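Structure provided below as structure tokens; questions to follow.
One protein chain is absent from this view; the other protein chains keep their places.
For reference, chains read A, B and C in written order, and residue numbers begin at 1 within each chain.
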Amino acid sequence: MKDYRIYFIVWGSLLALTFVTWRVSYIDLGVLNVVAAMVIASVKASLVALYFMHLRNESRLVWGFALFPLVFLSLMIFGTLSDVLFR
Amino acid sequence: MDQILSVQGAASRVAGEVDSVFIYILAIGMFFFVLTQGALIYFAFRYRRRKGEKDKDTPDIRSNLALEALFVVIPSVLVISIFYYGFTVFMQMRAPIPGATGIGVVAKKWLWEFTYPDGRKTVNELRIPVGKPVELNMTSEDVIHSLYIPDYRDKQDILPGRYTQMWLLPDRTGDFQIFCAEYCGEGHSQMLARLIVMEQHEFDEWYAGKAGEELAAMPPAAHGEKLVKDSGCLSCHSLDGTVKVGPSLKGLYGRTVTLSDGSTARADDDYIRESIVDPGAKVVKGFPNVMPTFKGSLSDKDITDVIVYMKTLK
Amino acid sequence: MPGDAHIQDGPARTLGYETSKLGIWVFLLTEALLFGGLFMTYTVYRIKYPELFYDGHLELNRVFGTLNTVVLICSSLSVAAGIAAIKRGNVKLLKHCLGVTVLLGGVFMTVKYFEWTEDFARGLNPGTDIFFSLYFMMVGVHGLHVLAGMGVLSAILFLAGRGKFTAGYYTPVEVAGVYWHFVDLVWIYLYPMFYLIG
Partner (left out) sequence: MQEAETTASPAWRGYLEEGGIRSWASTLDHKRIGVLYLFTTLFFFLAGGVFGLLIRLELLTPGPAFFSDQTYNEFFTMHGSMMIFLFIIPGIPSGLGNFFIPLLIGARDVAFPRINLMSYWLFILGIVVILFSLAHPMDTGWTFYTPYSAETSASVTMLSFGIFLVGMSSILTGLNFIVTIHQLRAPGMTWLRMPLFIWAMYATSIIQVVATPVIGMTFILLAMERIFGIGFFDPAKGGDPLLFQHFFWFYSHPVVYVMILPAMGAITEIIPVFSRKPIFGYKAIAYSSIAIALAGFLVWGHHMFVAGMSTLASIIFSVLTFSVAVPTGIKVFNWIATLYKGQITLETPMLYSLAFIFLFIIGGLTGPFLGALATDVSLTDTYFVVAHFHYTMMGGTVMGLFAGLHYWFPKMTGRMLDERVAKVAWAVIVVSFNVTFFTMFITGVEGMPRRYAEYPAQYQTGNVISSIGSAFLAIGVGIMFWNFIRCMYKGAPAPANPWRGLTLEWQAPSPPPTDNFEEIPVVTDWPYSYAGKGAADAG
């Protein structure tokens, strides 16, 4: 029953975090709004990946393929920003 | 050396520098070309299996750390030097020249329009004085174009909705080719212009408008002909009846044409004037609505002269 | 790297569990980059036009967005529970869980339908401005993935009904589940990007 319990805890945390991010968006924090929203989203995404998608128990190879796109995504974004922001 | 690299040779200050970078890379390239191709051909010949030769015990060479390190280090050093050289010259090319005269460039399908500080416009012809820096401030009315002057070794894309710049410092007089180097559709290869670099006094004379007065004194039909040739009309409209992007001008005047909405119109003075000022108003059936307006670049008198000229194209 | 050399055993056509898992993760890599292009566009234009994004996000209906977030999170839970069930051989629970997930996917799409209807009625469409272009593109592409996920899970549900899965063999369930969670994961980012911070 351990895995069911973990899933429910993760589910509860996800709902709680959704509530938090929703409330925070009504408070004007300037740039911090964006940071807060993206940090909370990343925590939620990590929970989904680690527990629901079982990344926690996967081999290093699968970890590699799971993190690989992030490298390329940041490459793509920073490469393009090096143009767009400095024209 | 100039003759090897270009038809006319470098004609602006930085162009010579670009050629030096070219020669530097060429020299490194030639060295490796001779080295690698020489080794390739020599080995293939020297170590070939001769007729009737038995299987040999070839040496079991799997790697050689020193040699492989050399393969990494030498090219790395050389490419870094190439980058650095190319980078320094590029910074010179892209550095604004203080005190440069600003000339506006509008690129559109498929002609170039140059606007001088006093507001005068030329089409497909850019006249500048020798030895004086010029800043081209360029934008496009439709798609991406690119202003390319082979003899200046310089090129810059021209985008809609944005200005890009190019700095020219001509070091000798002459008549140079300007190409559009970014594919822009049907008339791409006819989107040409001339860069005419003149002595300062000649330029001053031209700029003071004496040349313009001479033109005004020309007979209307001759003036009209010159306008048609200089304004880029011929990229799309032929004079001999061949259909290009737009209808041929031959025999157009006075004819009745079918428009894209099915109605007809007689190509009289008013029609032609409207087609020059507001080309999209009445488009002849079967042709794309791509002609740019010449409002502002051709005066009323200019248009009248063009019409006079068109009457002669029977 | 040499440590991961799995040695094949018997004919290659029997799909191993590990092989399929690796396959779906490589597939998710490409999915991530498919969305990645849109995320890049979002970043570029958000930096370029902050006001446009601020004004735009006020036009969107936060209630629908939040509701859909909750719906997807619940659907993820039910898939995860379904996989836990089939690991124990409980096919019945698996079928219930999958049924709930597909249903929640349907709820998500229905909410989306009402939301878009409302948007269109108010004259907001993909051509309105860059913000709405991005909104409709990203949410639309995500929606297509939800539909695809519903299709896959329905197929799994059908196969489960025919008794294809046991405690010893549930590879397709696991793979489909990972895919569904990914769809959820993308929405977790889209929700604040459009509804909250704009």
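Operating definition for what follows: contacts are C-beta pairs under 8 Å (C-beta built on N, C-alpha and C of every residue); 3 or more make two chains touch, one makes a residue touch a chain.
Note that the coordinates shown come from a computational prediction; the quantities given were computed from them, not determined experimentally.
Engineer: Of the chains you can see, which ones touch the chain that is left out?
Structural biologist: Within the full complex, the chain left out of view touches A, B, C.
Engineer: May I ask which residue of B:Ile82, B:Ala221 or B:Ala265 touches the chain that does not appear here?
Structural biologist: B:Ile82
Engineer: For the chain left off this view, which of B:Glu17, B:Glu113 or B:Glu225 is in contact with it?
Structural biologist: The one listed residue touching the chain not shown is B:Glu17.
Engineer: In terms of residues, what is the contact footprint of the unshown chain on chain C?
Structural biologist: 1-2, 4-8, 11-13, 15-16, 18-19, 22-23, 26-27, 29-31, 33-38, 40-41, 44-45, 48-49, 52, 125-127, 129-130, 133-134, 136-137, 141
Engineer: Going by the touch rule given at the top, which residues of chain A touch the chain that is not shown?
Structural biologist: Here the touching residues of chain A are 61, 68-69, 72, 75-76, 79-80, 82-87.
Engineer: Since one chain has been left out of the picture, which residues of chain B touch it in the full complex?
Structural biologist: 5-7, 17-18, 21-22, 25-26, 28-29, 32-33, 36-37, 39-40, 43-44, 47-49, 53, 55-64, 67-68, 71-72, 75-76, 79-80, 82-83, 85-87, 89-91, 93-94, 142-144, 146, 148, 150-151, 153-157, 159-162, 164, 177, 179-190, 192, 244, 288
Everything that follows uses one rule, which is that only the chains that are shown with their structure count from here on.
Engineer: Could you put a whole-Å number on the gap between the CA centroids of chain B and chain C?
Structural biologist: For chain B versus chain C, the centre distance works out to 49 Å.
Engineer: State, to the nearest whole Å, the distance from the C-alpha centre of chain A to the C-alpha centre of chain C.
Structural biologist: Using C-alpha averages as centres, the distance is 14 Å.
Engineer: If a residue has to touch 2 or more other chains to count, which residues of chain B qualify?
Structural biologist: Touching at least two other chains: none.
Engineer: Quick check: what residues of chain A touch more than one other chain, meaning two or more?
Structural biologist: Residues: none.
Engineer: Contact residues on chain C for chain A in the complex?
Structural biologist: 4, 18, 21-22, 25-26, 28-29, 32-33, 36-37, 39-40, 43-44, 47-48, 62, 66, 69-70, 73-74, 76-77, 79-81, 84, 87, 174, 177-178, 181-182, 184-185, 188-189, 191-193, 195-197
Engineer: Provide the residue numbers of chain A that touch chain C in the complex, in ascending order.
Structural biologist: Residues in contact with chain C: 3-4, 7-8, 10-11, 14-15, 18, 21-22, 24-25, 33-34, 37-38, 40-41, 44-45, 48-49, 51-54, 58-62, 65-66, 68-70, 72-73, 76-77, 80-81, 84-85.
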